[in-house]
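In this view, the complex is presented without one of its protein chains, the others remaining in place.
And then chain A:
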Amino acid sequence: MKRHKGLSRLYTGAIMVFLYLPILVLIVFSFNRNKSRGAWTGFTFDWYLKLFHNDAILSAFGNTLIVAVVSSVFATLIGTAAAIGIYSMNKWMGRAVRTLTYIPIMSPEIIMGVSLMMLFVLMRTKMGVPIQMGLLTLILSHITFNIPFVIFNVLPKLRQMDKNTYDAALDLGCNPFQAFYKVVIPEIMPGIMAGFLMAVTYSLDDFVISYFTSGPTSQTLPIAIWGQLRRRVSPEMNALSTIIFVVVLLALLLGNLSSIQKERRERKAVRI
């Protein structure tokens, strides 16, 4: 038994190394005095200081955050409503809509990017909608590709839910709206949150779709990094990536800690 434990630890360790070694390299070189990743010439905080004076990178980062948060909020609202709608459809309708929802997830991002760009251009040139490539188009496209992720996170929760609880709420004097937000919403909340977080993640990561739908005033971080490709990516990017990594890590740790504590408290309560 013990031997097995050692083996599984080794396996876990190997996977951790595999996942985190590249990030570790990046973190180490964010402290490198030299501009290159090729040679270590000394320790410095310079890149972090420079980062906070580099308006181009900071505004790209700001854009990325704005787009991620705004688009995820809207995608979560729309996606949750859509999931509830799909859930109450009959079998064939539901299946058809679910299949349609899968298509944007399955199809290559570049197709979505190009088609969204063409749509926006068409709207401006042929339909007279004064839409300029910029933050707005970026947010609209992120909402579009985030909705399916929310739907597929919420749907399973709806299926797990006991339908009778909703009816019971109605019997006990709730009107349909109250029953919805007092019973259904709390029941599917974990799915909604998961969908929201997933949407944020995808939105932060996205390069391909943003590339086609961003404009002169709305460069996101991935696009800014891409732009440096001919000259070379500046070490400030390493510094920024390190900061993002540490913040995310801390957030996850705090989240896990609080949920562990909550569990403990609940267990205690049960014992009493």
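In this section, a residue touches a chain if its C-beta (ideal position, glycine included) is under 8 Å from a C-beta of that chain, and two chains touch if they have at least 3 such contacts; residues count from 1.
Everything below uses one rule, namely that contacts and distances are computed from a predicted model.
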Item checked: Identity of the absent chain, which is to be given by its UniProt protein name, from "Succinate dehydrogenase hydrophobic membrane anchor subunit", "Spermidine/putrescine transport system substrate-binding protein", "tRNA N6-adenosine threonylcarbamoyltransferase" or "SigE family RNA polymerase sigma factor" -> "Spermidine/putrescine transport system substrate-binding protein"
Notebook entry, point to check: Which residue, A:5, A:53 or A:268, contacts the hidden chain when the whole complex is considered?
Noted result: A:53
Next item on the list: Decide which residue listed in A:8, A:34 or A:88 touches the omitted chain of the complex.
Entry: A:34
Margin query: Residue by residue, what part of chain A touches the chain that was omitted?
Written below: 34-39, 41, 50, 53-56, 117-118, 120-121, 124-125, 132-133, 212, 214-219, 223-224, 226-234
